[in-house]
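Removed from the display is one protein chain of the complex; every other protein chain stays in position.
Note that the chains take the letters A, B and C in the order they are written out, and that residue 1 is the start of every chain.
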Amino acid sequence: MVDVQSRKDNRKIQINKVGVKGLHYPIVVLDKQNKFQHTIADISLFADLAHNLKGTHMSRFIQIFNRYSADFSMENFLEMLKKIKNTLHAQNSFGEVSFPYFIEKEAPVSKEKSKMNYVCEYIGEVREEKTLFYIGIQVPVTTVCPCSKDISARGAHNQRGIVRVKLCLDKFFWIEDIISLIEKSASSELFTLLKREDEKYITERAFDNPRFVEDLVRDVTQRIEKMGQFPWFSVEAENFESIHNHSAYAYVERGNKNYELAE
Amino acid sequence: MVDVQSRKDNRKIQINKVGVKGLHYPIVVLDKQNKFQHTIADISLFADLAHNLKGTHMSRFIQIFNRYSADFSMENFLEMLKKIKNTLHAQNSFGEVSFPYFIEKEAPVSKEKSKMNYVCEYIGEVREEKTLFYIGIQVPVTTVCPCSKDISARGAHNQRGIVRVKLCLDKFFWIEDIISLIEKSASSELFTLLKREDEKYITERAFDNPRFVEDLVRDVTQRIEKMGQFPWFSVEAENFESIHNHSAYAYVERGNKNYELAE
Amino acid sequence: MVDVQSRKDNRKIQINKVGVKGLHYPIVVLDKQNKFQHTIADISLFADLAHNLKGTHMSRFIQIFNRYSADFSMENFLEMLKKIKNTLHAQNSFGEVSFPYFIEKEAPVSKEKSKMNYVCEYIGEVREEKTLFYIGIQVPVTTVCPCSKDISARGAHNQRGIVRVKLCLDKFFWIEDIISLIEKSASSELFTLLKREDEKYITERAFDNPRFVEDLVRDVTQRIEKMGQFPWFSVEAENFESIHNHSAYAYVERGNKNYELAE
Partner (left out) sequence: MVDVQSRKDNRKIQINKVGVKGLHYPIVVLDKQNKFQHTIADISLFADLAHNLKGTHMSRFIQIFNRYSADFSMENFLEMLKKIKNTLHAQNSFGEVSFPYFIEKEAPVSKEKSKMNYVCEYIGEVREEKTLFYIGIQVPVTTVCPCSKDISARGAHNQRGIVRVKLCLDKFFWIEDIISLIEKSASSELFTLLKREDEKYITERAFDNPRFVEDLVRDVTQRIEKMGQFPWFSVEAENFESIHNHSAYAYVERGNKNYELAE
C-alpha cells in the first residue's frame, strides 16, 4: 500500500507543529492523598515536520499516547514526548493535556466532606536543544469587591472568579500545594458541600477579606515568588462580576519563560 | 440530474423533523427604542417528511429563510414557517431562532449610557391543525442570598445569575417590557457601565433585596400572571453561586402549553 | 441559627423544580467489558417545593448524591432520586447526569486497540404516582451523502455526524448494545486509532453505504423497534456538513413517553 505521507514535498516549507488535537481519553494521574486518580483528558500532541516530507503519521501519536495513558505522571508525560519526537524523526515535539482533578475537602465548620474540581494542564516541549515544561492550574474562588465594600453603607458585591496559574517547572511539586496557596489569596475558597454554619463562616471571612482581581494576582505572585522554585510563571484572575455581564481581569507574569528543564 | 431525495422510501417511517441546524446569519428585528436592530442569529429550521420519501430538500429552507432575514419580526417568522411548510409539502414546520438583543440603559445615578446584551429566542411550530409560538428571553441579574445575609454578622454572598423565561404567545408584546419585569424581580439589574456612585447604589439596593432562586422565579411568575396575556409560560433562574463551583436552580411553569395562536 | 429556607411563603406558588445544576463530580458506572468504569459526570438534581415554603435545602442534594457517586448504576440512580424525594419531603424528584463513557475498540483490519468516547446520560423522575427513566446515548459516526455520490462523476462529500438516542427504560440493557446498533446504521463507525489498511477499509465501506440523516434516523428507529423493549424512544442525527458551515438534522420519536417504570 502506498505511503502518501512519506512522499517528497517541494514547497520547501517546514511545518512547526503537526499532529492530533481534541482527543478525549481516560488517564491516571498522581494524587497526593490517594496515590493516583482516574480522570479524563483533552489531549493535543504535535511534532514538527521537515520541509521535504508531505505528511506526518497521525496514528503514531495515538499509539504512543495510549501506552502512557494509564500512568500519566509529569515525568511520563515528558518521556512520552521524547518517544514521539524519536519515533516521528522530528526535531521537536509538543503536548498539551488538560484534565479535571478532584480534591476532597472538609467544610470549614461542619467538617462535611466533598470533592472540588480543579482543571490542570501539562504543557511540554521537547526540542533538540532543550525541554520546557509548564503546569497550568485553575482554581475557582470567591472575591468580595473592596471598592463596593468601602463606598456602600451595607453589603458589598461579590462573585465567583477563577485564578489560572501557569508554572514553568524546574523540579517536582504537588498541585495540591499551589491550589492551597491560591485559595488562601482569595476572599474565600469554594466548597461543593456547605452547611449553614459553614456558609456563615465563609460569608464573614470573605467580607473581612475583600480582593480586587489586582489584589488576587499580586498576592498569588508574592506567594509563588516566595516558594522560589519556578523559573517563570504567570497568574491571571477573572471575576464573573455580579454587577456586570462581563468579567474583570488581571494578569501578571514573572521570570524567564525559556528556562530549560534539567534532565 | 437525478433527484435522490425524491426517491421512494420503503421503511414506512415518517420523520418528525428534518432540516438545517446551527446556521449563523445576520437578521434585522424590531426594536422598541430604535424601530429596528441588526443582530446575528443561530437558526434551526425543520419540517416533517412523509414516510414514502427518501429525503428533504435542505437548500429550500435556506432560500426561504434568506428572503425573510432582513425583516425578521415575530409575524414574518411565522409567515416564513408557513412558506416552508407549503414549499416542502410538509404537514408541520418548526423554527428555532436565537439572537442577542441589545438595549441601551442608563446607570441609576450617573445616568451614563451603555448597551446590555439579552439573548432572545423565537420558537414556532406551524402544524396542520394549529400554530404555536414561544418567545424565550434571558436576563442576567444579581442575587443576594437571604440565608447568608440573615445568618452572618456582616456581608452576604451574592453572584451573577440568569433568568430565562419562555412565553407562549397569544398577542404581540415588547421584549423590553418582560426584561424590565424580570430586572425588577432580582436583587438588582445589571449594567455594562457603572461609575462609583452607581456601584454604591446597586450594592445597597441588592443588599436590601435578597433573593433566593426560589424567590426570583416566584416573583417573575406573579408578575407575568398579572399581565394575563400568556396562555402558558415557564420561568427558570440559575445562580452561578459565589460560594460553590456549581449553580442553584429553580423552575416554574404555568398554563396550557398547547395553546393555539389565532390567525 | 435561623433556618431561612424553612420560613413560610405567602405567594402561593408551588415550584416545579429546585435544586443544584452543573455540578462536576467523579462517579463509577457499570462497564460490560471491565465490570466498572471511572468517569466524570455533569449533574443536575431537583425536587419540587411546596407553595408555603420559602426555600429548599441545597446541601442535602449534594450529601445524598455524594453517598451514591461511587456506585452509580442505573438502579442506584433511581434509588438516589427516591432518597432525595423523601429527605426533602417533596412530591417529585428529578435527576440529569451525563458522562463520557469509553469503550475499547479494535480497528477493523489491523486490530489495533484504542478507546472511543461516547457521551451517556441518565434522566430520571420519581413522582408520587410513577417513576420515569430515560437513557441518552451519543454516538459519533461517518456519513457519506447519497445525493453527492449519485450526481457526481467521482467522490462524494462525507463528514462526521452524531447520533443521539433517548430511550425510555422498562428493563435493564447494556449501553454497548445500543452503541453497536447505531454504528451499524451509519456509513461507518469511528475509531480513535486507525492504520492505513483500516483507513482503506473504512473509506470503501462508507462509500458503499451512503446515508442521509434521514436514512440514519430511520435505520436506527427500525433496529430499536425490533428490540421491542423500549416503551418510548427518540433518535436524532446531526451531520456537520463538509460542504456547508451548518448541520443537516433529522429527528424521530416513537411510543408512549409517559411509560411508568415497574418497581
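Just so we're on the same page, contacts are C-beta pairs under 8 Å (C-beta built on N, C-alpha and C of every residue); 3 or more make two chains touch, one makes a residue touch a chain.
These numbers were taken from a predicted model, which means no experiment stands behind them.
Across A:Phe46, A:Phe99, A:Tyr201 or A:Tyr259, the residue that sits in touch with the chain not pictured is A:Phe46. Residues of subunit B in contact with the chain left out of this view: 1, 3, 23-26, 38-40, 59, 62-63, 66, 100, 102, 112-115, 117, 192-197, 200. Interface with the hidden chain, as seen from subunit C, comprises residues 116-117, 140, 142, 144-145, 147-148, 151-160, 188, 190-192, 194, 196, 199-200, 202-204, 206-208, 240-246. Touch with the hidden chain on the side of subunit A covers residues 1-2, 4-5, 9, 11, 13-24, 44, 46, 49, 54-56, 58, 146-147, 150-151, 212-215, 217-219, 221-222, 238, 245-253.
As a convention for this text, only the chains that are shown with their structure count from here on.
Compare each chain's C-alpha centroid with the centroid of every protein C-alpha atom shown, and the nearest one belongs to C. Where subunit A touches subunit B, over half of the residue numbers in use are shared by the two copies, so each contributes mostly the same positions. Centre-to-centre spacing of subunit A and subunit C amounts to 29 Å, using the average Cα coordinate of each chain. Look at where the CA atoms of subunit B average out and do the same for subunit C: the two points lie 25 Å apart. In subunit C, 1, 23-24 are the positions where the chain touches two or more neighbouring chains simultaneously.
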